[in-house]
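One chain of protein is taken out of this complex; the other chains stay put.
Letters A, B, C and D name the chains as they come in the text, with residue numbers starting at 1 for each one.
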Amino acid sequence: MVSQPRSWEVLRWFRLALQLKGSVVPAVLPRTLICGLFGVLISILHELGLPLELPAVVVFVPNVVLSLMLVFRTNTAYERFWEGRKAWGSLVNNVRNLARLIWVAIEEQQPGDREEKIRTLYLLPAFAVAMKQHLRQEFLPEEIQSLVSPQQLQRLKDLNHPPLQIAFWIGDYLQQQYETRRVEVYQLTIMVERLNNMVDALGACERILMTPMPLAYALHLKQLLLLYSLSLPFQMVQNLGWMTGLITGLVSFMLFGIEEIGIEIENPFGRDPNNLPLDAICRKMQHNIADLIHSNRLT
Amino acid sequence: MVSQPRSWEVLRWFRLALQLKGSVVPAVLPRTLICGLFGVLISILHELGLPLELPAVVVFVPNVVLSLMLVFRTNTAYERFWEGRKAWGSLVNNVRNLARLIWVAIEEQQPGDREEKIRTLYLLPAFAVAMKQHLRQEFLPEEIQSLVSPQQLQRLKDLNHPPLQIAFWIGDYLQQQYETRRVEVYQLTIMVERLNNMVDALGACERILMTPMPLAYALHLKQLLLLYSLSLPFQMVQNLGWMTGLITGLVSFMLFGIEEIGIEIENPFGRDPNNLPLDAICRKMQHNIADLIHSNRLT
Amino acid sequence: MVSQPRSWEVLRWFRLALQLKGSVVPAVLPRTLICGLFGVLISILHELGLPLELPAVVVFVPNVVLSLMLVFRTNTAYERFWEGRKAWGSLVNNVRNLARLIWVAIEEQQPGDREEKIRTLYLLPAFAVAMKQHLRQEFLPEEIQSLVSPQQLQRLKDLNHPPLQIAFWIGDYLQQQYETRRVEVYQLTIMVERLNNMVDALGACERILMTPMPLAYALHLKQLLLLYSLSLPFQMVQNLGWMTGLITGLVSFMLFGIEEIGIEIENPFGRDPNNLPLDAICRKMQHNIADLIHSNRLT
Amino acid sequence: MVSQPRSWEVLRWFRLALQLKGSVVPAVLPRTLICGLFGVLISILHELGLPLELPAVVVFVPNVVLSLMLVFRTNTAYERFWEGRKAWGSLVNNVRNLARLIWVAIEEQQPGDREEKIRTLYLLPAFAVAMKQHLRQEFLPEEIQSLVSPQQLQRLKDLNHPPLQIAFWIGDYLQQQYETRRVEVYQLTIMVERLNNMVDALGACERILMTPMPLAYALHLKQLLLLYSLSLPFQMVQNLGWMTGLITGLVSFMLFGIEEIGIEIENPFGRDPNNLPLDAICRKMQHNIADLIHSNRLT
Partner (left out) sequence: MVSQPRSWEVLRWFRLALQLKGSVVPAVLPRTLICGLFGVLISILHELGLPLELPAVVVFVPNVVLSLMLVFRTNTAYERFWEGRKAWGSLVNNVRNLARLIWVAIEEQQPGDREEKIRTLYLLPAFAVAMKQHLRQEFLPEEIQSLVSPQQLQRLKDLNHPPLQIAFWIGDYLQQQYETRRVEVYQLTIMVERLNNMVDALGACERILMTPMPLAYALHLKQLLLLYSLSLPFQMVQNLGWMTGLITGLVSFMLFGIEEIGIEIENPFGRDPNNLPLDAICRKMQHNIADLIHSNRLT
């Protein structure tokens, strides 16, 4: 009944469960060790005869509340993660649609028009790259220089908010096409709406970045965790004796780990393995634009 | 009081509860057996007199947290499943509306116009089929060849992203109808918006496919599950003795099963009985298009 | 302090709590009886001296998980119920707005124009009725014949998907009004968008109907319920003795009832007292249309 | 450390906790007393020596399930409350925007135009008032007569659905302005969309009003509550003796109170202190309109 692939799969399951890379184990180890040592201390004192028992049943409600808040905190962090992902998904969609609209609907009247159109199409992934860098509070010219002209790159270096400037250039190009009658006002409008959506996606990510969990919430959760971890040996020492330290360590590892997950995925725009794959998403947008241009050269 | 149909229904309920096909039983059996054997081992060691008891009450909080995280993980997976379903539902709606608009609002001026219109209408389910195949990382020409021309099929074979190319063809057709005054710019716009929505649905599915649960979350849940399963015999052995192995196996079956459901429905675009019925949805779209064309031939 | 109406209200509360009609009692009774009899059997075996106790504390985690999954399952079913309700609410809104727009904004140039307009207005509730019947997989001409012409009724009988055909007729009428300059293209567009929304509502309901809970989920929940119900007498028999059967029956009644609620409201388009009041909604739409026509005859 | 204002605040907290007005205490008192008396009865029977104990641990799962369902029911009711609030918020927004658009964008060509415009502006809060009364199934002419003309008031008295008629008048006015070239078709469209949104808000409130929780759900929750309340004295009598009645009463007060909250806020359109402040919202809209007209008389 247990076929070969199945048994491999079970090995894979156990290997994943023990994998350190990308897990929260390294981050929570120090706290865990401190709690474990505190547990050892309490079991020594208990062995020396001090009355240190705390019946677990009397702390039932705070324990349930702590469990619920821990899980809620992780869920909320996950929702922020997923909301950030949606904003980037919306960016991908709007870049694809705007690119197709520009390519199809803007008339080429003069020799240089196609080149200008292509330059503008590359501004779309440039917006995404600049947005990624803005969210990471960095500006890396080498990643963006193949997508903009040298003068534009120079301009961007001096600005507080490069992506907004790129959105301005795209909007300016569209307006010029309209004023020189290369596109009708009605089609201009759809394109401008898509550009607005791109700026909306930028704003959504900035919102997630700038607004962490309310301070009172994060602090109170830490207080509850601390109180729980310090009370844990007292709840255990009567039953477990010298094992108190080990079990205290394991239990606090479980709980600190959950809090840590919440902290790690709350701001999903970094470079950790637990963050969104923004580099891959940006590259994919560039490929979509390049595909559009190269497969339809002769149309 | 128990009428005949009722008693049949109760049989049906029990048959479903014992059904293996489509259930997670085969997938989690190996892990379950390992945990059961571990339970047997512990009961042997306990019988030999080793002090191996762990009072369940001391692990109350991690147990509640594990339960909550397991159920939350399944809920999240279900939400992804349902979000994927919504994207496909939106695709169905947009295909229906766009098809009706093309059929009704684009004027036929010359003999070949109707044929070209029908060819374009078939590109709409072709988009859906290509999207399905793209999400499954495959390209099956036989499924798509009745919906596109042979030249188009040839083009699609060489591309990284066939659905985007089909969207481009539809957009290109619409633009041409506008430039040859077969449709007004205003009506063109509604159609282009519906086409944009189709590309949005594609992006939504790609987003679900490309962004699994954060790694730290999946790993920590596996760690909690493993710690729980390994601690289970210690919690039981004092009360259950030789039954420890059996009950450990049953309990771990319950929990591994829930984790497995989460894994199976997290990416809902495959061919499992637990995935979305994408083949049926694609066929339905083709029928809707065919119905539209055939019932209104003479209008 | 306990006023007369209050004491009546308390009676009403108890009467509701004991009401069978519309409740899940009849549906779950057979399963409940089986579990109760199994409980009696176990208490007999226990009385005969077999060691059949299972301490409840060792199954704490699966019990919590079962509780959470049961409630989650019901919540999900309720969300589907409410999503179906929203789709019908959106249909009501769009029918009202589209009716008002047609009545106000389409110019009547010739004697027969008003009659044709009224005929089209009646197609709006006809769409709703046809949608209701399509969701119930039936076609009842008598309910729809007062809203469409005899030829249209004949056409609908032969089709797989009557509501889509009615949407096509409405769209076709609107397009003709535009082509004969009875309405401007801009106003046409708002109307067409509202018609598209009606087709979207249809698609949303079809989506809910066609996509039940993932099979693995429904099966695993039944497995958990079965395992729990069968383990229940073992958890109780030591404490309850001959009462085991009664209490087992009551407890499994509670749980089966919750699962049954989920099953009953998951597909909310039927005729049960627990389904959406689709007949009343359809009648209300017809009244709104009739009111619109009759109160503004002379405008 | 405990400053004067803080200590006042603590008094305020306790006063709120003991406040009867607006709380559910009066509504649930009769049920609570019945349960308390039943508890007294059981403790008498127990004192007489009948074996009436029920170990609480065997009813763990139904207890958890009952807790979860109670809280879920309240949450769902709160979501309906909040959804109703959102619909009214959307109404406020659309009234404000539509009023500004009408005031700014409709050209005044003849002497009476301004008066007609102002009369129409007052139809916007009239729509809100009529919607409020329609949701409360009443029609109070005195509240609406300052906002509509006497003839309009007469018309409204005879209708089933006054708000829809007011929406019709507004739509009719807008269409006339367009036909007499006082507003361009494009701007007309934005206004009509805002009017459609107002009708959508009306539909959303009617949806909440007409669709209570599914009957099976409400009934099963009452059954669970009843079973729990009746089993409560049996769970307690061994430990509490003559205190059973008091504690049973207190516990059932807590639970009935939660169910009652759900019932009270489920339909949030009444006049209770726990309903939405619809009268205040309607007055605020009237003030906004009056402000708009009076501050910009001379523009």
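Going forward, contacts are C-beta pairs under 8 Å (C-beta built on N, C-alpha and C of every residue); 3 or more make two chains touch, one makes a residue touch a chain.
This is a predicted model, so every value here is computed, not measured.
Interchain touches from the omitted chain, evaluated on the whole complex, reach A, D.
When the full complex is taken into account, the listed residue touching the unshown chain is D:T74, out of D:S43, D:T74 or D:Q286. Residues of subunit D that touch the chain left out of the display are 1-2, 6-7, 9-10, 13-14, 16-19, 22-25, 56-57, 60, 63-64, 66-68, 70-71, 74-75, 78, 81, 85-86, 88-90, 92-93, 96-97, 100-101, 103-105, 184, 186-187, 189-190, 194, 228, 232, 235-236, 239-240, 247, 250-251, 254-255, 257-258, 260-261, 264-265, 273-274, 276-277, 280, 287-288, 291-292, 295-296, 299. In the full complex, subunit A makes contact with the omitted chain through residues 26-27, 29-31, 33-34, 54-55, 57-62, 64-66, 68-69, 72, 76, 155, 159-161, 164-165, 167-168, 171-172, 175, 185-186, 188-189, 192-193, 196, 199-200, 202-204, 206-207, 210-211, 214-220, 222-227.
Convention: only the chains that are shown with their structure count from here on.
Between the CA-based centres of subunit C and subunit D the separation comes to 23 Å, rounded to the whole angstrom.
Subunit A and subunit D, compared by their mean Cα positions, are separated by 37 Å.
Residue positions of subunit C with contacts to 2 or more other chains are 57, 60, 64, 66, 68, 186, 189.
A linear topology is adopted by the chain contact network, the touching chains following one after another without closure.
Chain pairs that touch one another: A-B, B-C, C-D.
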